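Take a look at the following structure, please.
Every protein chain except one is present and positioned as in the full complex.
Going in written order, the chains are labelled A and B, and every chain counts its residues from 1.
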Amino acid sequence: MENILDLTASELGEAIRRKETTAVEATEAALENIRENEKNYNCYVTVDEEGALESARRVQKEIESGKLTSPLAGVPVAIKDNMCTEGLLTTCSSKILSNFVPTYTSEAVLNLEKAGAVILGKTNMDEFAMGSTTETSFYGPTKNPRNPEHVPGGSSGGSAAAVAAKECFYALGSDTGGSIRQPASYCGVVGMKPTYGRVSRYGLIAYGSSLDQIGPLCRSVTDCAMILEAICSHDPKDSTSVERKDNRFTDALEKDLSGMKIGIPRDYFGEGLSDEVASPIREALEVLKTAGAKVEEFDLSLVEYAIPTYYTIAAAEASSNLERFDGIKYGYRTESYDGLHNMYKKSRSEGFGPEVKRRIMLGSFVLSSGYYDAYYLKALRVKALIKKAFDEAFSKYDLIIGPAAPTTAPKLGESLSDPIAMYLSDIYTISVNLAGLPGMTVPCGKDRNGLPVGMQLIGDSFRENSLLKAAYAYETALGGSFERAFFKKEGR
Amino acid sequence: MANIISDETIEYVGILAKLELSGEEKEKAKADMGSMLDYIDKLSELDTEGIEPMSHVFPVRNVWREDVVTNGDDRENILKNAPEEKNGMFEVPKTFD
Partner (left out) sequence: MAKQYETVIGLEVHVELATKTKIFCGCSTAFGGEPNTHTCPVCTGMPGSLPVLNRQVLEYAVAVGLATNCGINRYCKFDRKNYFYPDNPQNYQISQLYLPICHDGSVEITTEDGTKNVRIHEIHMEEDAGKLIHDEWDDCSYVDFNRSGVPLIEIVSEPDMRSADEVIAYLEKLRMIIQYLGASDCKLQEGSMRADVNLSVREAGAEKFGTRTEMKNLNSFKAIRHAIEAETERQIDILEAGGTVVQETRRFDDNTGESYAMRSKEDAQDYRYFPDPDLVPIDLSEEFLDEIRNKQPEFRNEKMARYREEFGLPDYDIDIITQSKKMADVFEETVALGADAKKVSNYLMGETMRILKEKELDPQDISFKPEALKTLISLQEARKINGSVAKEVFEVLFFEDIDVESYVKEKGLMTVNDEGLLRKTVEQVIADNPQSVADYKGGKEKALGFLVGQTMKAMQGKADPGSVNAMLKELL
């Protein structure tokens, strides 16, 4: 067998079932690689070596006894540090939660555990998922394994980097405005944000509740379908969780795209988009045409309004969601204080980083008396318009394809100085969250510096299968592996 | 820059958000918020007359549970992460109603 770390999650699951390897061997290999590479990449906030090995041994026994038959049984996974994990530090990469050990596990992670996943640890992220580079983390930035001078993207940068660096076989991330798709694109891995309501948010520490969704980061489209199948559920503990019957995602993995109509929004290929990103995507579209898809350009409209709409809504929700961090029930409390309100202010001001404070302040302002209508309600109205624009597009197309981000991964330290410039990197991903739609990125090439370029596929609500089908056809046409097609190092 | 954020506004938002900014942070926050609001003001270009604000993107309605007790005593877990705790309660600086 080739290096076990090169296997995709589904390949590893298969190998474990065929007794070619074990969950314990896979876990040990991943941990070994983590020990070797973490100093370079900083993908994890917490690595749970002992817990991972213990659960690997337990899972292996259950696989052997026939109790666990899921295709992902025994496969080691990394979890973004904003999903609660019982007994395992969960920080949101924030000082304010730097000592928080949840007493319950988020529903999506529980679903994975039921499927026999082995949790390696918790991955680094932008603090409270606010950021696009994983540089706002209290635990220092994560570096892009494809080129450590560059950021991995964010906010699920630790998860994307861990998958790319083979410090895990797959990972969970969360996506509020592109936080799975953009880092997946920057790191050259597959990432999907499912339809809002597809995966339970119970136990996901909220940033923008109406936009947040948990999803997979992985190495192949097959992995993506399998992981999604494992994590999605109708959860009575999450009122926004939707009951669906169409959750056999692996059934969608077909190579023939005959009859599929793909729309290409002209507005996604205009000013601001780097040529080095545009060309590989255009090449990929040719591949999809060959597979039978009909590709057509159209005007989506409203693209430039998505970011201001998003920042109004997300900041407003965040300002409220993050009120609970007050130094009373959990998390950081300042050392010395004079009375209640001083305790609140000091704990929060010392506990939150600058980007989080910036969004809390903005969110509190747009909800405050006298501004609610002009800012918040206005944004909710524009959101309705954006949803309508997508509805119209999906009356004509099965799928929309465009870039995931305007450029490839920027260098470390270049983004944070100008917030609006950083926010612009989310321009192609954000409206998908506003409209609640499923979005996916797959690698489609690299720039002249060897940095990955991602292609984004956007589907109508609950049509993850269309995304998976097109992505699978593309992957197959490339020879079955994005890694081999684009990133295989010379001489290996 | 169209939106000038005053010291009073930053002070007021600090009270709402329970954040205390240093002098330097305050200046930065004023500038940042001003430019963010300028950016958000772009939305006023759009005519949204008659458009219903969309708080929930999908028409999911009427999600509820039955009135049945499902939780027992979980006090130990609830208090596990408390910075300060006494007699099974969370300790806070004295409050005056």
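Here is the rule we go by: contacts are C-beta pairs under 8 Å (C-beta built on N, C-alpha and C of every residue); 3 or more make two chains touch, one makes a residue touch a chain.
Since the model is a prediction, treat every value here as computed from it, not as a measurement.
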{"item": "Among the chains presented, those that the missing one touches", "value": "A, B"}
{"item": "Contact residue for the chain not shown (choose from A:Thr27, A:Thr222, A:Ser364 or A:Thr408)", "value": "A:Ser364"}
{"item": "Hidden partner interface residues of chain A, rising order", "value": "83-84, 90, 92, 97, 100, 102-104, 106, 201-206, 208-210, 236-240, 316-317, 319-320, 323-326, 328-330, 340-341, 344, 364, 367-369, 372, 376"}
{"item": "Touch residues of chain B, complete complex, unshown partner", "value": "12, 15-16, 18, 55-56, 60-71, 73-75, 78-79, 84, 86-95, 97"}
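The working rule: only the chains that are shown with their structure count from here on.
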{"item": "Averaged-CA centre spacing for the pair chain B and chain A, given as whole angstrom", "value": "24"}
{"item": "In the complex with chain B, residue positions of chain A that touch it", "value": "99-101, 103-104, 196-197, 210, 236, 239-240, 242, 302, 304-305, 307-309, 311-312, 319, 323, 326-333, 337, 339-346, 348-349, 352, 354, 357-358, 360-366, 368, 375, 377-385, 387, 419-420, 434-436, 461"}
{"item": "For the chain B and chain A complex, residues of the former touching the latter", "value": "9-10, 12-14, 16-21, 25, 28-29, 32-33, 35-37, 39-46, 48, 51-58, 60, 63, 65, 74, 77-78, 80-84, 90, 92-95"}
